[in-house]
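Of the protein chains in this complex, all but one are displayed in their positions.
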């Protein structure tokens, strides 16, 4: 293997740049030529591919977003699109790929590998942490801390006004951000897609809590089965006859995707990037480089996207116990 | 004057605690007894009043929210409510008041003073900066920096995806937060209540900008004449035929009220708190202690709430010039 | 078991409060009475012990330091001291202990248990991460992020002036903070106690790096075998004949111990605290509750303090590869 390329795809996440930097520098260190593909699969189809050097990735380890940009590509879902992409890679002599992204990225990479056989190793770049095969995904720790800082701020104002705040965090299919920011932020309740949300029991518990607490924070993952934070607040407000408290909603939104990555995300991103390149050289393909139990592990793309990653059970218990 | 009381009222703002601390310690330093009234006018009516000591305000200078809590009081708007409040103050022998809050707080304080004559000095505690008689209000600097950090984060993801982001910041009647966070965040446009928003010219400018820039950030004060960020985005999306970019909205919401105050807010809060007590002792009443041109100034409540505070004209020009 | 007590001891670390909160609330949740011992073993000897309630630990999950205070106790090293401590615990009817701290804390706890048999479970509270039996210690993640933010800031000024900066981080016996903040901060070199530092090879590498880089950051753990950052800088300055660059030293010092804990530290602290209480109830004693491979694990105190915890080998390789 002499030439490899790296790209970022899907929603951006903090640490993607640290990962790109690790891929580029490890490749150069190992004597490979390395290219950057811009705007994910879209840029692959269009041939938006540039040679990268050590200095191309200087001073990016601390930056959010991705210097390679990201995009969603409809065309790559078509056979014709992938054919074009393959031709562009051939033209540049690319023999291996590092794909940084989440579910959708790996689904595309798997299909592309099966059709054209270019060895591909993925790195788990998504804030949602919903990828099997790695304890944490790149960007998750930063997103949790961003959510947590917001919760800390809102708690100030909740306490000052004796309010009940519903805070919606990201997580369409997974409650990891909600659970960890909820434990960290001392939330009274956390509602996640993985478990059935029982609003009646929340209402009862809220009534009980009020005897000792004058304000409460409820963290809601955007994909909760009872709906958005706004919807849930409205339902609870109706159920709870007492109107003496003010109910408020805040939806954190896109601030959770940005920001300078935390140490944990930079280290994880660097390690996955290095492992992906070393994996490619060692013959790995159609799999993702993750870190489990402090060790690098390569997991087939099929498992990464097909197997469920459960929330740590202790974490759900923690919220119950600590909110008393 | 031997006994004074301090309270916080209206929306909380970062720095209120630093101000309470300054009031309490200056009072003690000057040999006065000092009391805290909880939950603003509501607590005044209910007699929720406690003696405060130097240690009562230890370790709060850095905390958001307000240890005295805040509330809006319907009852204080009635003659009966104010009568009750007066009686409670009489009962405790309170001879002077320090009122920390904004517009509504000072309106109430003015009326109460005119009716009962208890000397009252205000401190400008509101994130909106819309109080005449002080260059800045307590909490404004923190709110701007919170908004700015959010804009910095969103810019990461906007740039990664070539998106146009509409970010709504607080400011129902005033665009100060929008303007300063917009300049600081390098926003392409800022929309504020103080000036007529011309969406057609924004659309034209956006089309021009796109020739050189692939992403843009537009900061919208919640009180803009064209509506909320959501509304404005929808209007612009319709006007701009081109659908090649993704338009996104983020509403920052209540995170702007919380958080540990910045140095500027802590210093301003401390200074206003000290000045309010020294002012009361020196005979000031029915006025607010603010800082203008680096000097403490006492401004009659009537002016604080009645006179308009204009946005610095240079600031509006800066956005036009710097977004090219 | 009906009554337990919790204390913090040794150097404070961010997350200790979150851990105290978890201990107190889990105990109450499980129907136990819970007491706080102030100033570690010193307060145990003096009987500085108070009943704690759910509200005693409200609003502390986000605070650095420790509300129970910490101290080093010479007297507890004596048989008489420990006898007094035992008597004080007896007087309060304490049947179990949760000891939050590091090496020294557990050494004391082990000895005390062996002498008096009061069941004790530890929680790993130290920024250094040098405790066997847990992947991370409480406070480590926050300390690394604090060091990292400082490195990010210093890189700005290093780059502006083409300087070589030596940054000393905490770690008398362990290089964990240095390694993770060094990888995260894109340091050119990291010097740690665990490996022999070869200054000649650093000098050669620096000379090479200069051909492409104009500034460098070198992270030094305070316990490096070649001495402090100041000493190392002086040695390197002498070896490197070229005086065209400015060499600077910054010692981060105590800022690394403080600050609001990160999400990771709050979650870890909460989990260890809950596990310690549940462990005591289930009959665990003379051991520490840590988290390894995402699971709670109880490790005998003897192993925690007696066995070495190695740095992840990949981490040392990362620095070599990524600094090219």
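Here the chain labels run A, B and C in written order, and each chain numbers its own residues starting at 1.
As a working rule, contacts are C-beta pairs under 8 Å (C-beta built on N, C-alpha and C of every residue); 3 or more make two chains touch, one makes a residue touch a chain.
Note that the structure is a prediction, hence the values are computed from the model and not measured.
Visitor: Let's see if you follow the contact definition: name the visible chains touching the chain that is missing.
Guide: Spelled out, the missing chain touches these shown chains: B, C.
Visitor: Which residue, C:110, C:155 or C:213, contacts the hidden chain when the whole complex is considered?
Guide: C:155
Visitor: For the chain that's not shown, point to the residue among B:144, B:219, B:232 or B:280 touching it.
Guide: The missing chain is touched by B:144.
Visitor: If you put the missing chain back, which residues of subunit B would it touch?
Guide: Output for subunit B: 18, 21-22, 25-26, 28-29, 54-55, 58-59, 61-62, 135, 141, 144-145, 148, 152, 155, 159, 180-181, 183-186, 212-213, 260-264, 266-267, 270-271, 274-275, 292-294, 296, 312, 314-315, 317-318, 321-322, 324.
Visitor: Tell me, which residues in subunit C touch the chain that this view leaves out?
Guide: Answer for subunit C: residues 8, 12, 14, 16, 63-66, 69-71, 146, 149-150, 152-157, 159-162, 165, 248, 250-255, 257-259 touch the chain left out.
By definition in this document, only the chains that are shown with their structure count from here on.
Visitor: Would you identify the chain whose Cα-based centre sits farthest away from the centre of subunit B?
Guide: That would be chain C.
Visitor: Using mean Cα positions, find the chain sitting nearest the overall protein centre.
Guide: Taking the mean of all protein C-alpha atoms as reference, the closest chain is A.
Visitor: On a C-alpha centroid basis, what's the spacing between subunit A and subunit B, in Å?
Guide: Measuring from centre to centre gives 35 Å for this pair.
Visitor: Could you grab the centroid distance between subunit A and subunit C? Build each centroid from C-alpha atoms only and quote it in angstrom.
Guide: Taking the average C-alpha coordinate of subunit A and of subunit C, the gap between them is 28 Å.
Visitor: Could you give the separation in Å between the centres of subunit B and subunit C, each centre being the mean of its C-alpha atoms?
Guide: 39
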